[in-house]
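Here is the structure we will look at.
Below is a slice of the complex: some chains, not all, each in place.
Chain naming follows the written order as A and B, and within any one chain the residues start at number 1.
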Amino acid sequence: MSGEGLSFPTSIGTSDRDSIRLLGQDLAADLMGKVGFGELAFWLVAGRRPTPRETRVFEAVLVALADHGFTPTAVAARLTYLSAPDSVQGALAAGLLGGGSRFLGVTEDCGRFLAGVLAAHDGPPPGDDEGYDALALKAVTEARAARSFVPGLGHPVHKERDPRTPVLLEIAEQEGLRGPHLRLFEAVGRVHPQVLGRALPLNGAGVCGAALADLGLPVDLLRGFALLARAAGLLGHIAEERRRPIGMDVYLAVDRNAVYTADPGTSPHTAS
Amino acid sequence: MSGEGLSFPTSIGTSDRDSIRLLGQDLAADLMGKVGFGELAFWLVAGRRPTPRETRVFEAVLVALADHGFTPTAVAARLTYLSAPDSVQGALAAGLLGGGSRFLGVTEDCGRFLAGVLAAHDGPPPGDDEGYDALALKAVTEARAARSFVPGLGHPVHKERDPRTPVLLEIAEQEGLRGPHLRLFEAVGRVHPQVLGRALPLNGAGVCGAALADLGLPVDLLRGFALLARAAGLLGHIAEERRRPIGMDVYLAVDRNAVYTADPGTSPHTAS
């Protein structure tokens, strides 16, 4: 097999008999023991090495998103491990597949929303909070008129205040990285009650999206960082499922309380 | 891009501007409307078209394995759909990933076990039940000595009798397809109590594995048919989850009954 003419360009990794190169560096000589794992993940996606300040904010985001207890994705991973304990990769993949629009998507939705508002704004980003408040007021008002949600507002459990939000803002401020997306997000927190008629907390997934966008990461891939963070949390759940399983009890709690009904139900949201 | 020298042989499908060929047939002219879906699935894996008798046994197996209520795989698929309703493929994949060694693997394990016993036997398959009983007795005795399970024996719910077993045996008999694997499986059912000291039912997953092996399907891929069958059942669960969801209630039943404990637990089966 020759395949003359084929050519697959990449800036990630290549290797030959004696060396492994990653991101243009010598993996063994330049990266192992010298670069942290979070730092490398940023570099792999962004195509540039983050500064130590950027790395601290980035890792704070990954830590914030790594786990949230018995989420649907954690339970799905544990049930999959129960069924197929020979395939750790399958249990991890099953858990990550829940990282879609509803439970893990807020981070990306929020980053994209804020980036869109800033991109639509003529001229440079505002110079002060008043300028951000004006931008936020316009954006929240338009979202309400379009009957669409403002991502990053509200949380089913943390109804008044999400403890992650002020801490991430403070870390970003310490590192000189409280940029336009975070400032606009704060402004959304200040102005939304006058449009929506009630005060909702700025949630942790949302502030993480804003922080990642301020780091210059591609807003269409922010979900990917939530998935990477969650991979660590899911490994924790799979390890605990090995040590002290709950999967069988979850399964039995559902199966033993199953009730057959002849009515197949009706869909609340069929298109036709 | 030319890729001279590359060559990827296949007996499955190719297409050009005017036609689509599948398994050497013209898909539109020869297969659509003329071949059933189960028949095609058999053909795709086995590389030969099944007879109508083979198709009836094969589809009976798929029907037998399609669903078993709120199994861990069905619950995992529903939880994944809850989290990521935009990705039906993700919910289906998450459910299938539970098709491993424990809950869906018995079909393949049983077929492989029976095939191994028959392959190790010198000469042609036995001519009568006595011959099969002798083979089965030897195999069960060896399995017990090696402290390994005899696949296809016992069921957590159907403790006395799995209703699928006699029906599939009867269908195979009607179609002239009760071959060596099924006959050996029946013999295991007759002789195991004298070795194990108690009578266990021949389960449905096991009899399906025996039937698939008698159809000449590759025993190392029998799990694949269980997965295909389960794909239909999982689609049923996903469709029902849209019409009348239970995923959120399952999640809350787990999350609200979570109890934090500082003890990380210990593994019952670490290798070191």
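By definition in this document, contacts are C-beta pairs under 8 Å (C-beta built on N, C-alpha and C of every residue); 3 or more make two chains touch, one makes a residue touch a chain.
A quick note: this is a predicted structure, and the numbers were derived from the prediction, not measured.
Within the whole complex of this structure, the shared sequence is present as 4 copies, and 2 of these are drawn in position.
The rule we apply is simple: only the chains that are shown with their structure count from here on.
Rounded to whole angstrom, the centroid-to-centroid distance between subunit A and subunit B, based on C-alpha atoms, equals 37 Å.
Interface of subunit B with subunit A (complex): residues 1-7, 69-73, 75-76, 79-80, 82-87, 90-91, 93-94, 97-105, 240, 242-244, 246-247, 250-251, 253-255, 258, 264-269.
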